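Let's turn to chain A:
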Amino acid sequence: APGGAGSPGSTAVIALIQEPGVLSPMFSNQSGSDISDAFVVEPLFLIKADGTHEPLLAETVPTADNGGVSQDGLTVTYTLREGITWSDGEALTADDLAFTAEVAQDPDAAAFPDPEYASIDSTEVVDELTLEVTMKEPQPGYLNLFQQVLPEHMFESSAVRTDDPQARLPLGTGPFAYEDWQSGNQITLTANDDYWRDPEQPALDGVTLKITPDKQAALSGFTSGQYDSVFFFTAGDLAELSEAEEAGAPVTVATQPETTGIVEWLWLNHSDGGDLDEPHPVLGDPAVREAIDLGLDRRSIIDDVLGGFGTLSGSFLYAGFGSAHREPSPHDPDEARAVLDDAGWEVGDGGIREKDGVPARLTFQTISGDQTRALYQQTIQQDMKDIGIELVIENVPSNSLFDSRDKGGLLATGDFDIAMSRDGHFPDPAIWMEVFTTGYIPTEENPVGFSYSHWSDDEFDALEREAATTMDPEARKEALREADRIFTEDRVAIPVYASAVGYAWNTGLDGVEIDYWDGMWTTASSAGWTLGSAEGAGG
Partner candidate 1 sequence: MSASPLLEIEDLAVAFDTEDGTLRAVDGVSLTVREGEAAAVVGESGSGKSVTALAVMGLLAAPPARVERGRIRYRGTELLDLDPKRRRALGGRELSMIYQDSMASLNPSMTVGRQIAQVVRNHRGGSRTAALSRAAELLELVGIPDPRARLGSYPHQLSGGQRQRVLIGLALACEPRLLIADEPTTALDVTVQAQIIELVARLRAELGMAVMWITHDLGVVAGLVDSVAVMYAGRIVERAPVRALFAQPRHPYTAGLLRSLPGLDGPRRRLVPIPGGLPDLTRPIEHCAFAPRCEHAVPECLHSVPELLPVREAHEAACLRTDEVAAGAGRTPPAPAAAEGDGQ
Partner candidate 2 sequence: MTSYLVRRCLQAVPLLLGISVIVFALLQMTPGGPMAAGEGAGSQASAAQIERLRGRYGLDDPIWIQYLRWLGGMLTGDWGASFNTGRPVLEAIGERIPTTLLLTGVSFTVSVLLALAVGTVAAVRRHSAFDHLSTGLSFAGLAMPSFWFGLMLLYVFSFQLGWLPSAGLTDLRAQYEGVAAIVDRARHLILPVAVLSLVSLASLIRYVRSSMLEVLGQDYIRTARGSGLPERTVVLGHALKNASIPVVTVAVLSIPELFLGAVITETIFGLPGMGRLFVESAQLRDYPVLLGILIIAALLVVLANLFADIVYSRLDPRISYE
Partner candidate 3 sequence: MSERQALVEAENLAKHFPIRRGVLRRTVGTVRAVDGVSFTVRRGETLGLVGESGSGKSTIGRVLLRLTEPTSGSVRFRGRDITALDQRPLRELRPRLQMVFQDSYSSLTPRLPVGAAVREPLDLNGVGTAAGRRTRVEELFDLVHLDRRLMDRLPHELSGGQRQRVGIARALACDPEFIVADEAIAALDVSIQAQIVNLLLDLQQELALTYLFITHDLAMARHVCDRIAVLYLGRVVEVGDAERVTAHPRHPYTRALLSAVPVADPVREATRRRVILRGEIPSPADPPPGCRFSTRCPYATRICRESEPELLHGEHGGEVACHHAGRLDSPPTPADA
């Protein structure tokens, strides 16, 4: 009956807030499709808390030491674990790996492959379980490959379009298999009876993903016991969930404040309307950027708006990479004002500064519809007002903001001043850094670039290049740290805070394991889930 979990060994119900267009992560750039990683899709390697890897579908982690990587770093040998089958019973083979690489490189395929695939020169199937990959140049991110493997036997060609049934409902090796997708309603998964890891697993008969687009309804449904969990909670939800837990709702909340992969930051437009040769009339002045950084009351956002769930952050480098979060600039409005005064920004009408007749009035945009975000957006607006910079909030739907340059996306065309965005690419920040290189600035020729700050720095580009091609981990780290320093000093984009990561599930759901990076949403975790009797309609 609604309002409680069913008998043990039955079906878990997860509220899915964002219904993705397709469920195969490789063919989707929407976060909703990551749900597949929790039940169906398994990678070759898992990443541990310290950023090192361990094999999952793979037999071993290929390294230079064990000969998996050639001396020149150009050849990598991937070996699959024996006895793994797809949930339809077919064996997982090296052909599947080769096919996956082929799709990832096929320009006619509608895939969003990890960028490391671009380094692949050729593949060679050595035997049933072994694939040898030759790179064009050393690729330190070679373990990022094959986070998803495509079953070759389900496809006709590598030019896979989004309307391919396999893009929509992928076949995987995980403990559950997709059965049905009633658009807008629910997605059902059934247990994979031949799950390779353990014949006893999975314990559940199935999982139902209930599509619940109204976040509030999903949260309330969860705290009142109608759902076993919600995919997924954001930092803004954690305060509410903790309160509910304290109030006796049948939920368990687990947070990982140190796993701060996702950072909220402000893109600052360095160009004048996308013209790289013209600095932005206001933000082009480093003093203004510095003042913004100093004027931000980050602590207040975390404490007052986010209920304490969040971590101060001044950079995009993460714990996982072995470097602690850099402390952000202190909140010092007086200093900020002083900086502006020195730079010639005089307080004018209505307390707004101006210089050479240009008022310090900037648009401040983010995706419309996120209420928590809108709240601290307004505290930031207030903070800036205090130092004499007026922010005009003009939120827009996500596509207006993020569309490619040829489609008139505001960020890509440079038609913005400050935009608030949240992203993270953990655990390896190299790719992340690449985003800010000159080559990624959206232009007529490359409309899909996404270095939205329209900022270009040769030294930074060179450091990024080094990090991208050096196989030596220590040298890479050094290059990245140096690049990060340039990045933060020039205030290309200003981090606001790093999101707290948290998970919550119904107390009736047993066997939840928390992975350092992926929390409860791993196949290792879901394979062990059971539904106990400890249910109950909440408060």
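The criterion applied here is as follows: contacts are C-beta pairs under 8 Å (C-beta built on N, C-alpha and C of every residue); 3 or more make two chains touch, one makes a residue touch a chain; residues count from 1.
Inclusion criterion for the candidates: all candidates are chains of the complex that A comes from, given by their letters.
Worth saying up front: this structure is predicted, and the values here are computed from it rather than measured.
Colleague: Of the candidates 1, 2 or 3, report the single one touching chain A in this complex.
Modeller: 2
Colleague: Write out the stretch or stretches of chain A touching candidate 2 in their complex.
Modeller: Within the complex, chain A touches candidate 2 at residues 1-3, 5-6, 10-11, 13, 19, 21-22, 110, 161-163, 167-168, 182-186, 208, 210-214, 216-217, 220-221, 223-224, 226, 369, 397-400, 403-404, 406-408, 444, 447-448, 537, 539.
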